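Pasting a structure here, questions to come.
For this depiction, one protein chain was excluded, whereas all remaining protein chains were kept in their positions.
For subunit A:
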Amino acid sequence: MKDIVLFFYTVAMVWAVLTLIPPVAGLGNVVKIIFFHIPTAWVAVLAFLLSAYYAWRVLKSKQLSDDTISSRAAGLGLIFCLLGTISGAVFAKLTWGAYWNWDPRQITIFVLLLIYGAYFALRSSIQVKEVRARISAVYSLLACVVMPFLVFVIPRFYFSLHPDPIINRSGTIHMDNIMIIVLLLALLDATCIFLRCLYWKGAKKI
């Protein structure tokens, strides 16, 4: 039942983005990529934080079920992170003329990809389940400490073309009401899809 509701919700979101969003001056229909890019990037960060939270629980409780969820969150995070990176690169090509120019946000998402990659490389090279759970949990937490430096500090020292987050420092919002509503609903949709996959009972153990 949940899956059917989620499916129709997602179809409705695609329809809403394709028809309800008006073309924006200067960007045209390219603006529609944003409604895919922001939710995927948000879920990539959420997955990273959830993975670290379950890693902390692994260290506290030594339960292997927590490790399963932690690694599944990282796996889903990797997929969403790739989608966010690709959609961001396409948007950059269409608006600024290059797929990749080491913008601070691109550095951040690239390092996030590297961390996910390193996490799975580490997991696959350890055989004993208990040891693998403990060591990958420690790595996950270490990466979680590095992340704030990349997200908040590096953009202050490099010039960025990336627009501010929706609510920028002055607290104003540069969007129409309809766009904000669609964006928030898209964020909710992506989060629901992520959580549904994360806590899916039938999923194979990674």
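In this section, a residue touches a chain if its C-beta (ideal position, glycine included) is under 8 Å from a C-beta of that chain, and two chains touch if they have at least 3 such contacts; residues count from 1.
By our rule, contacts and distances are computed from a predicted model.
Visitor: Assign the chain not included in the display its UniProt protein name, restricting the answer to "Heme exporter protein B", "Ferritin-like domain-containing protein", "NADH-quinone oxidoreductase subunit E" or "Phosphoribosylformylglycinamidine synthase subunit PurS".
Guide: The missing chain's protein name, per its UniProt entry, is "Heme exporter protein B".
Visitor: Among A:K32, A:R57 or A:R134, which one is in touch with the chain left out?
Guide: Only one listed residue reaches the unshown chain, and that is A:R134.
Visitor: For the chain left out of this view, which of A:V17, A:I33 or A:A143 touches it?
Guide: A:A143
Visitor: Over the whole complex, note the residues of subunit A touching the chain we left out.
Guide: Counting over the whole complex, subunit A touches the hidden chain at residues 59, 107, 111, 114-115, 117-118, 121-122, 125-128, 131-132, 134-135, 137-139, 141-143, 145-146, 149-150, 153-154, 157.
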